[in-house]
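Not every chain of the complex is shown here; the ones you see sit where they belong.
Chains: A and B, in written order; residue numbering restarts at 1 for each.
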């Protein structure tokens, strides 16, 4: 006997016979992108601020191009979509590649499809959809809604399933947006209704249809580790910092954009304090919970999405944010477990708490604020915020009523839409993971085996040449023979296949 | 005997009877936020570029709204505050949640309180504080000062203590800023004095008062690991990239903003080269030190904070940055150990080297540059940079003298203020960590136990059924029975409590 050292490295990478994407994903991506390219070729044109001829046709300063007044907002929104949403979802310990990678994929698809759908519904001119910075912002907004729904089903869906969801959800989003903004004359600059409420309840309904009774099999992966929580904070902070840009991105120029950004900023600041307070208060040991900080601190941005452009005042904005943070933490703590156990909704990211309830709250705040609008408060600015009211339109209280009806319409569209799309997504053709392989990157991604060294297990075999029983895996043995060199031995099963019994080889032992 | 494998997972999560935040943190947050909301309700109004009625009262292009000329700068500053400062401090191995999380909390409080304090001192109109993008930038600036002080006490304070510090420091910051900018007519666009010098010396004095003679007990956690240094580089780079926006955010429109950004950019570039040079030169083995790169490379931005808006020229800016990098590395290498051993100042992040000395240097450069200002150099632009000098005001050398006096005032305010606030923070009521639990997330945060697997220890018990002695922790045993399943056994102390002796149970053994 003597000093010896062997490492059993379990192959953490999983294979799931069902999840091979070799044909499904390329076929889906190619077909969708080729359809998109053809439709763009037929239907899409530069708008008059993007087209060389049209822009130079009229006489104006180059600086009057809307690019200079919308593009910085667009870039902030773009960062929220790809970094914000993408990294917010990396909190899962073994799902970082998928969180940020599938977020990237479905966002890249959704923004193209949204350009077509929104262009189609929001008024084509001469049979053409006109694109520019405003269509880019609107497409990113619609994409945001899809990514919210992604949060509800995170870890439990294949990329093909997600692409299918994106196509249908974008379409329904555009219909709902058309009903609200164009038919009803609803105001919803930051999308408390159109984006957050719609995306959340759509996603929750999909999650309900895709309910997995035996999801406990992968429960140990449905949680965070230290570093994954750090990555998620990158997402949180970008969402938090740029939410004022999000809510103000498509409001009217001038005071409207300025005010919307300011209101959102105060709402978020107040929300952050109430989130920290509630997170400590609801924990037995008073310890803060990263889930709350990462998510509930953002609820103030959601809740200011409708009323942000209105004369909500900093005072009103802070009250809204303060309450949104409280509601959101309470949701994570007490409502989410009930949703799962009673309503069978497995909401991975808790989108109901971050986007659902705060979105509904934002819609109500918007309806109330709209109904209180007067010429005294808004002056000549009334026409920018409420074009249907000023100067000779509907009354402010009618506008408030329309806002409330719009919430109901949105909820209805989201729930019915999510139900239908959920059933489409439930078809067993998309390569969805099994219950045991949920929340796991390695079924869809090449994951470096180096990762495994960090969780390596060690085992001693004191008797050379005897047999050791292992149920799986292989035995690896390393001797560092010099500072720069390591010799490595692998013990494979004798017949070369994965067998439960492997023989310890002699060279494994270092005699003392 | 045979092959067996057990893992002892030490519970790295610590409990400190004193640090329970269940009541302290919620009460503090709620009281502060409710006071803020009430004061905002009473005192704060939209400014004339944010208010619908006021903006539409006068006749102008929507594009003339200051939102379009300040908001991109604001967003860059905002990123520096939340991502830049937040992640810069994540270099500690077990303090990432607190670094980025407490940074988030105290920044969210400080920006609200700063809006009130700065509004109060900088001139209320009609009894009201008027807010818009400029107040947002100024509030973020003041917040930056608090976060600098946070760096000096990082790891050694409770969140409640930090909130208390923020409230007092913001107030004193506003007083000092009022004395300098309003009473003395000092120029300090990027805040070499008001932000950096003030924040650093205030924080150093607080750290002096809170001196912990037995901090060595947690010494092993007061250092970085590989990944934490990578996260910190995110903070460094965002601070570095956006510092030109920071220094130019509130300078006069036109050439002034343009020039300030340019000067800062050159100062930082030169500073980076001297930092790398000094870091290698001061190491015995010539290896670069991440602490220097993460911090000293930023000193060029601090040192260009006052003179950045002046006609410093690219040449002058580069000399300033070059010297700032050298001074800062020398500070980290030789001065910080002396500060700790002789002056009993435990400066966790070395804010004296990044903000203190470069801030003083920036103030002096500003005073010299101001005293050399002439109509020949500045032309009609003199009134933008030195409104007190041009056209019929004080002489340039007087302005230089005022600048020098302002540095002295700032140092005095910071040191006296830090002393007083340090004593307030020393009261034993805030749940501060014990000496042994400093630099540790798990006393204030729920930290996933999954983290522990990565540093798991393994132990062999060759004799089944015998007793093993362990001083603490529990024994965990895992057998992977198939690719998808792991059986897990826990050995707890016989009486269920944490006892120094635990019995190895039979099922732990896999006989060969």
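Simple rule for what comes next: a residue touches a chain if its C-beta (ideal position, glycine included) is under 8 Å from a C-beta of that chain, and two chains touch if they have at least 3 such contacts.
Since this is a predicted model, take the numbers as computed values, not measurements.
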{"item": "Total copies in the full complex, given that 2 are placed here", "value": "3"}
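Going forward, only the chains that are shown with their structure count from here on.
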{"item": "Separation of chain A from chain B, taking each centre as the mean of its C-alpha atoms, in whole Å", "value": "29"}
{"item": "Of chain A, residues touching chain B in the complex", "value": "8, 10-11, 14-15, 63-64, 68-69, 72, 76, 93, 217, 220, 223-227, 229-230, 233-234, 237-238, 240-242, 245, 252-259, 261-262, 265-266, 268-270, 272-274, 276-278, 280-281, 283-290, 293, 297, 311, 313-315, 318-319, 322, 376-382, 384-385, 436-437, 454-455, 457-463, 466-473"}
{"item": "Chain B - residues contacting chain A, complex", "value": "1-5, 7, 15, 20-26, 28-30, 32-33, 36-37, 40-41, 44-46, 49-57, 62-63, 65-68, 71-72, 75, 78-79, 82-83, 86-87, 90, 96-97, 100-101, 104-105, 108-109, 111-112, 131-133, 136, 159, 227, 231, 234, 442-448, 450-451, 453-454, 456, 458, 460, 462, 478-486, 510-512"}
